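Got a structure for you, questions after.
Omission of a single protein chain aside, the complex is shown with its protein chains in their original locations.
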Amino acid sequence: MIWKWFIFAAMAAVIILAFVLPSPMDPRLSLGPVDAYRIFYFHVPAAWVAALSFMVGMVQSARYLKTKDMDFDRRAVAANRLGMAFSAMALVTGSIFAKMTWGEFWNWSEIREVSIFILLLIYGGYFALRSALSDDEVRATFSAVMTIIFTVAALFLIFVLPRIYPAFSQHPSDTIVDNEGKMSLSPMVALVFGLSMAAFTALYYWLYEITVRGSRYFDKNRLES
Amino acid sequence: MSISSGRGYISYMYQLEVADLSKSFGPRRIFEKVSFSLNTGQGLAITGPNGSGKSTMIHILTGLGRASSGVVRYTHDSNMLSFEEYRNRMSVVTPYHEFYDAMTALENLDFYTRLAGLEVTGQEMMESLRTFGLGERGRDRVAAYSSGMKQRLKYALALLRRPEILLLDEPTAYLDQSGKKGIFDFLDSVKSRALIIIATNEKEEAGFADHVCQLGG
Partner (left out) sequence: MPTMSVNWAGRILTVFKKEMLSEFRTRYAFNAVIMFSLVTLTVVSFSLGMNRPGPEVMAALFWVVLFFAAASGLAQVFVKEEEARTAGYLRLYAPATAVLVGKIIFNLFLLVCMAVLLVPLFVILLDTVPQNFILFLSGLFLGLIGLSGSTTIIAAIVSRASVKGALFAVLSFPVLLPLLVAAIEITLVSLVGGNFAAAWPPLQLLLAYDVVMITLSIMLFDFIWHM
């Protein structure tokens, strides 16, 4: 397990650079304190990992239904557990940023903010369902089916809501992507941001594998005791 | 291939194979590596003390329950039957299945036979109820039935399907002497053309079986 040290080094570098470098935002265009925009190095990767994790959970659930192999259930649970943690992280960092720049923690018309909140509701429902089912196989199957229903509902939300409310988004990521000068993605910022994305993704993968191995170990011991 | 019609029975050879069947609930092992095979015309008694997994075994054999490992296979001419195929030939009597309280016995029978696609007339349903001593009570709601009457009703439903596979868990539970006699007559009449599995500890019931599968020690 050498490369967990690489994750450590990359994370440490991201954290230091995020605070040492100048803010990624042009001070003339900044809403609120310009340093608030440093959160972008952590908020965006956390949101990305949350979305990635949701997809991993969905794929593993589908594989479980196809094969009925308990290992895929463990993988789905690991993905959803981490997805929940990273969604919470994205939600909290996003709210702090919103308070500093737009003046309020919460805005129901902000689609991305609402989406991540719904994602948390979905995870809450998923784990509530799991704890209410006692048989292992029933629990695995029902929660996998529920994950797929949730995913389809979430697709409806993500792709269709912005069309119904086209005017609502005031989220800065629109401007990061098309780079119209509001947020200056200088080469250095892009590098640190890229490093942060890579480090978060690698961290996620590492945590995911460790969680899966942990629950395998737990289940094996439970059966043998 | 032919289709059974009217009251006539055309019997087919079915085979049930059970190989290395194990079941555990979490860390608790119920039974392990149970194997047997059975043909139409044969009976098997599953015996064993309380908690040895008799009911669990029946539940798995109906196809509704799942084993932890092992194989359950119903075959006909060595073709494996799907769940849909074998449950259409199966009747099940267990303490864990109930009828709809709010409906009468006849409405219940009508409901299940329609669902199964059996063409059964009201006359035949009445006859079936009469066979098990419920002839007068067909229009009563099941809520007003005693445990023994509900048990008889389960056999009335089983009879209507003309089962070729019969799974019974404590077949004479709640029944009085006349009830038991009715059940034994019924078992006698189907024994030659059905594959029968009985989970029981009663000597009299186990007498219908040619083979015994002892669980739990």
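Chains here go by letter, A and B, matching the order in which they are written, and residues are numbered from 1 within each.
The rule we apply is simple: contacts are C-beta pairs under 8 Å (C-beta built on N, C-alpha and C of every residue); 3 or more make two chains touch, one makes a residue touch a chain.
In this text the structure is predicted, and so the values were computed from the model without any measurement.
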Would you indicate which residue among A:A18, A:I122 or A:L203 is in contact with the undisplayed chain?
A:I122
Quick one: say which of B:R29, B:H97, B:R130 or B:H211 touches the chain that got left out.
B:H97
Need a quick check: the contact residues on chain B for the chain that isn't drawn.
1-4, 10, 12, 62-64, 66, 76-77, 83-85, 87-88, 90, 92, 94, 96-103, 107, 111-112, 114-117, 157
Can you list where chain A touches the absent chain?
65, 118, 121-122, 124-125, 128-129, 132-134, 137-138, 141-142, 144-146, 148-150, 152-154, 156-157, 160-161, 163-164
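Simple rule for what comes next: only the chains that are shown with their structure count from here on.
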What residues on chain A touch chain B, complex-wise?
135-137, 222-225
Contact residues on chain B for chain A in the complex?
24-27, 66
